[in-house]
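All protein chains of the complex are present and in place, except for one that has been dropped.
Per-chain residue numbering starts at 1, and chain names A and B are given in the order in which the chains are listed.
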Amino acid sequence: MNLLYALDLLGTFVFAISGLRLAARKDMDLFGATVIGFVTAVGGGTTRDLLLGATPVAWIDNIQYPIAIILAVPFTLIFRKYIVNLKRTFFVFDSIGIAIFTISGMQKALDFGLNPGLAMAMGMVSAVVGGVIRDILCNEIPLIFRKEIYATACLAGALVFYLLGNWGIDQNLNYIITTSLILIIRVVSIKYNLSMPKMK
Amino acid sequence: MNLLYALDLLGTFVFAISGLRLAARKDMDLFGATVIGFVTAVGGGTTRDLLLGATPVAWIDNIQYPIAIILAVPFTLIFRKYIVNLKRTFFVFDSIGIAIFTISGMQKALDFGLNPGLAMAMGMVSAVVGGVIRDILCNEIPLIFRKEIYATACLAGALVFYLLGNWGIDQNLNYIITTSLILIIRVVSIKYNLSMPKMK
Partner (left out) sequence: MNLLYALDLLGTFVFAISGLRLAARKDMDLFGATVIGFVTAVGGGTTRDLLLGATPVAWIDNIQYPIAIILAVPFTLIFRKYIVNLKRTFFVFDSIGIAIFTISGMQKALDFGLNPGLAMAMGMVSAVVGGVIRDILCNEIPLIFRKEIYATACLAGALVFYLLGNWGIDQNLNYIITTSLILIIRVVSIKYNLSMPKMK
């Protein structure tokens, strides 16, 4: 089992928690919350796989993804005091998820022979679509369209991932550096309230 | 023509009516309402087929599905007095639809070689996605996320379908028993206002 795959399962797990956590705040029942967690965790990768024509999609072919999501349910229930009540934890879990999914999604697109520009776009799709679906189903304005730096962090990480890869860096090291970079950009931008220039 | 296929066409027809009925309440024009009816009827099965990689999707390959939907339009117009004004009828048509689509969707997933757990998930996807799209397009909180038992009824029916199938029961009898079971759970849970435990 390689590092990227392990990271991808971790991303699935934490993204499911971000969905469960938001659903719990919306007063959903256990089952509805599990559905939200599932959709949040698989939405981005599923969209990527559909666009690439890589069907059946990853979580149908590989039972470990559904298992990672199911495990997130008791985890969230047990640690609910820490997860549900703190606003900050939601951003942490969401940010770890998009950091990992950007890089794993981009790598999968590169493996499918896409050029680097489109592979970056696919990395972003993998990272943000799950959260967008989560937010729409929960009737929230999608995080991606709020004012903080969000998809831009994914884009920056994807760009560095490509440059370091071209430069010949060890692949596993590259995964660690670039997922950390995305996470750091996200945390710093929230802490210092940084944002991109408005469209108008 | 086998029983499951006949049921699937019936499910398509009643689900289209549930979409038309909601659209009529939202003051849409005939054409917009027809679009909503169409999307409601095919949304779940289409999502299932896309995830499985079973493209082109069922209603493109088989003209009888679009015909069932088109027939729902004059039917709804003629019986509008009974369909549009009664709140209860909406739930009846929606419930018949999810009952049938759960079982037909699960059977299709089993035919594609999915394991029983994923096939159940696919049954639920087939059943609920059309209604979720209908509700989002009509700016309603999706039924699935309200407090009554909804997806849980599908899950229960899917589980019984699997168990009875393993036990060697006649397949057509199994279809009848399990779609009825889902419908009954749904009706009883609304009548007695039953609900699942909240996430938090």
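The working rule: contacts are C-beta pairs under 8 Å (C-beta built on N, C-alpha and C of every residue); 3 or more make two chains touch, one makes a residue touch a chain.
As the structure is a computational prediction, the values presented were derived from the model and not from experiment.
Undergrad: Touching the hidden chain in the complete assembly: which of A:Ile70, A:Ala151 or A:Val187 does that?
TA: A:Ala151
Undergrad: For a quick check of understanding: of A:Ala121, A:Ala158 or A:Leu181, which residue touches the chain that isn't displayed?
TA: Touches the omitted chain: A:Ala121.
Undergrad: Can you name the residues of subunit B that touch the chain not displayed here?
TA: Interface residues of subunit B facing the absent chain: 20, 23-33, 35-36, 46, 50, 55-57, 60, 63, 66, 80, 84, 136-137, 139.
Undergrad: Can you name the residues of subunit A that touch the chain not displayed here?
TA: 50-53, 55, 112, 114-115, 117-118, 121, 132, 136, 141-142, 144-145, 147, 151-152, 155, 195-200
To be clear about the criterion, only the chains that are shown with their structure count from here on.
Undergrad: How big is the gap, in whole Å, between where the Cα atoms of subunit A centre and where those of subunit B centre?
TA: Inter-chain centre distance comes to 30 Å.
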